[in-house]
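Below is one structure. I have some questions about it.
With one protein chain removed, the remaining protein chains of the complex are shown where they sit.
Letters A, B and C name the chains as they come in the text, with residue numbers starting at 1 for each one.
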Amino acid sequence: MSTRISRDDLAARIAADIPEGSYVNLGIGAPTLVANFLPADQEIILHTENGLLGMGEAPAPDRIDPDLINAGKQPVTAQAGAAYFHHADSFAMMRGGHLDVCVLGAFQVSQGGDLANWSTGAPGAIPAVGGAMDLAIGAKSVYVMTDLLTKQGESKLVAECTYPLTGVGCVTRVYTDHAVFDVTPGGFRVRELFGDNTVEGLEELTGLKLAQVVERAKRVETTRGPS
Amino acid sequence: MSTRISRDDLAARIAADIPEGSYVNLGIGAPTLVANFLPADQEIILHTENGLLGMGEAPAPDRIDPDLINAGKQPVTAQAGAAYFHHADSFAMMRGGHLDVCVLGAFQVSQGGDLANWSTGAPGAIPAVGGAMDLAIGAKSVYVMTDLLTKQGESKLVAECTYPLTGVGCVTRVYTDHAVFDVTPGGFRVRELFGDNTVEGLEELTGLKLAQVVERAKRVETTRGPS
Amino acid sequence: MIDKTVASVEDAVAGIEDGATIMIGGFGRAGQPVELIDALIAQGASGLTIVNNNAGNGDTGLAALLAAKRVRKIICSFPRQSDSWVFDGLYRAGELELELVPQGNLAERIRAAGAGIGAFFSPTGVGTQLAEGKEEREIDGRRYVLEYPIKADFALISALKGDRWGNLVYRETARNFGPIMATAATTTIVQVDETVELGSLDPETVVTPGIFVDRVVAVGQRAWLRDGEFVGGVDIEGRPLAAAEGESA
Partner (left out) sequence: MIDKTVASVEDAVAGIEDGATIMIGGFGRAGQPVELIDALIAQGASGLTIVNNNAGNGDTGLAALLAAKRVRKIICSFPRQSDSWVFDGLYRAGELELELVPQGNLAERIRAAGAGIGAFFSPTGVGTQLAEGKEEREIDGRRYVLEYPIKADFALISALKGDRWGNLVYRETARNFGPIMATAATTTIVQVDETVELGSLDPETVVTPGIFVDRVVAVGQRAWLRDGEFVGGVDIEGRPLAAAEGESA
């Protein structure tokens, strides 16, 4: 038993919550890993905001196609049933509420569901926002995938974000390496505990009063997902 | 010599003012006739707002295609170089100022360039506007094709429209069976006189002071256009 | 496996409730989903609000739905046509509410609903009766009126082909309102001439990606096509030329 699960385990855990038939956008960075754990026998349709629905896995090295990339500018493939479209149509898809799920990284998530993931606000840093603000407000369910703590040990779940916001009140659920949290009108609610975490321990780590858990949070053993 | 030219002559006169390479929308009704007089050796691209650029002539009776119609719901054909698109894209083309010319009918045109062509405002009449308001404000040049006088002998060129407006200050030029008028900041200016019309005679017919004609309006003989 | 195809037009229109707002594709008869409308008439939902460019032609399709007294209100740009006698009668009798919208505003308001736009400043209609009571603003020297999205509970549209993911291609000017209405309805129901294998539609040429589509039903090839090729031999209403003699406009 441990207090943290691996990034792959976390990606697998998120993948398990995505029902067949969902339209899903995986943000650049760690959320991209979720694709590796989507069940091969189910059809889940991936959207990439640079103009493709039905994104497939990475190509073999000698089959890299510079015209066929994802939002992280990595080479990808297109599945049977795919469709290409231009950028305004792609973001209309997103902002019009047609995506079921997006998975995003985070610097901070507030108990009101605010997300900060595009800028630390550090002086001299070069800002870049990309499609994060559109994804944050557009998908029906916005899942955040993140470590619970920064490298300095500070909680990324906070009462109020101190970093510049990406979206207000937009996060549905936060998947961390310690536990899964739902964002509720009463604040964070522990949904699942990984390894030997406890609600009390998480309250100590986050400094937050975690909302009353209606049913005892499901305890999940740390296991290795497929690679 | 006569004081009026035929509708076909008028259509031919308008066609002669449309340069090669223009993107043109011909409104339903009489303006559709203009297509018959576009020179066969020049490329002028017709737009129909129900989703086609590169509209061609009517098909043979046994080649009518119910999927291929113009805005008047008449069967048409598509030229080599045509493109289909949906309604929002079609009106974006129009409202975004990409059409060079549209030709519309009119109940009234005011000396400020206001157009009334969609409703007489008669009680009990069923209103219908279609794409007229979009065309009126969208094309770079808005040409009106109309008889100068109503069947009751009233001038369709007026100081102020009494019928409900289609667009404000939108008309570029009015082609009538008596003369061609430019809409200028100073009101209507006679551009061409057909047959034995005179500026003074037109002032009498319209009841309007016609703006000072800078160069003597060109006099055009009435001739028959090709059929 | 994702499979949005349904076996019958009855299955396709199942669950449409009284009082629903329904977008119906088509410009006049072109692209009008006649088989779905017939199924809707049989299904029985009433008190409907219909969004369409027109208000029915002749006695079939949308006109038949109106004649069956299932429609409370129609939002359209061009109701009055030479063959709109069903609408004309009901409207004159005060049995049908009409919201008249300039065609470009109709299209853009539908797109806005699908694209998550809260409202937009349109140049169309400024200074006219159809902009009365609407917020107006001058931007960069030009006048605009504020227009709001039109969304719907259901969209009924017609396309040429679809696959089980709901990807669609259309045919010629029958495309018209289909692609935008598909984006603006909670449930989008499509009739196609034929359903095709997943992967047989070229991803470059899909016009409506399946994300916008909920149900697809095949209704058979339109009368003027044979094996996918245009063969003609019909009038503008799609009736065989011989049969239509003396009748067609």
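As a working rule, contacts are C-beta pairs under 8 Å (C-beta built on N, C-alpha and C of every residue); 3 or more make two chains touch, one makes a residue touch a chain.
Keep in mind that this is a model prediction, so the values were computed, not measured.
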item	value
Contact with the hidden chain (one of A:10, A:52, A:102 or A:158)	A:52
Which of A:31, A:81, A:131 or A:187 contacts the chain that the document leaves out	A:131
Residue in contact with the excluded chain [from B:26, B:45 or B:210]	B:45
Missing-chain contacts mapped onto chain C	108, 112, 115-123, 137, 139-140, 142, 144, 148, 169-172, 202-205
Touching residues (missing chain, whole complex) on chain A	48-52, 59, 61-69, 73-75, 78, 84-88, 90-92, 94-95, 114, 119, 124, 126-134, 137-138, 164-168
Touch list for chain B against the chain that is not drawn	20-21, 23, 43, 45, 47, 52-54, 78, 80-85, 91-99, 138
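We take it that only the chains that are shown with their structure count from here on.
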item	value
Between A-C and B-C, the pair with more C-beta contacts	B-C
Chain nearest the overall Cα centroid	C
Where chain B and chain C are represented by their mean Cα positions, the distance between them in whole Å	29
Shared interface positions of chain A, touching two or more other chains	none
Chain C residues counted as touching two or more neighbouring chains	111
